[in-house]
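Complex shown without one protein chain; remaining protein chains in place.
The block that comes next holds chain A.
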Amino acid sequence: MLANRYRFYFSRDLPAAFISHLDMTRLFERLFRRLNIKLKFTQGFNPHPKIVFILPMPVGLCSKEEIFEVECEQELENSIIDSFNKVLPEGLKMLKVELATDKIQVSDMYYQCFVEVEEEFCKYFEEFMKKNPAVKKEKEGKVTIKKIFDFLLNYECEREDKTVKISFHINVLNGSYIKPEDILREFLQEYNIECRIVKVERVKVNYKRVI
């Protein structure tokens, strides 16, 4: 029988947000096994199921809607969503499932970061952003510099009581994007500000469907 590729939509909140990307894959593999769903496994020495997250989720990130795709050796009913929600740990929730006949790519996404900081935070942040800043990242000795506004479509910084909410609208270009945490870190370093993150959330992700 041909394997069916299914697309699962789910949300992630605290405390599950602190599970790493690799652990998420293992967690879903285990849940599929518990629900007696036969997945398609890779061949060879160390077989593992083909579970692919469209966007990897950094540790600590909450999200209203994420997607993973998985190949099954059987057909799935919609009721699988309820079965999942009975066994998922707190913070994870299945939203819907569909047969994946096409391929999708991320086009742009919205983030919200909630931080506990001093009074003047927003003022300094505006000042920082006016300088057309860049994010420097070192990985395996290679330094990449990304101009923030090459990827950032819009942003907003506003105070709500004790916390500051910073919203970002980020564009994905050829599969590459910029992380709001990196923008924040760059800013905090330059201005030598201490801040405590309360929550980082991907509020919405827009996809392009390709054939």
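Operating definition for what follows: a contact is a pair of C-beta atoms (placed from the backbone, for glycine too) under 8 Å apart; a residue touches a chain by one contact, two chains touch by 3 or more; residues count from 1.
We take it that contacts and distances are computed from a predicted model.
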Expected UniProt protein name for the omitted chain (select from "Formate dehydrogenase", "Alkaline shock protein 23", "Radical SAM domain protein" or "Protein-export membrane protein SecF") would be "Radical SAM domain protein"
Out of A:N46, A:S79, A:N174 or A:N192, which touches the unshown chain? A:N46
Which of A:A3, A:L27 or A:I104 touches the chain that is not shown? A:L27
Contacts of chain A with the missing chain: which residues? 14-16, 18-20, 22-23, 26-27, 29-34, 39, 41, 45-47, 49, 59-60, 87, 89-91, 116, 196-198
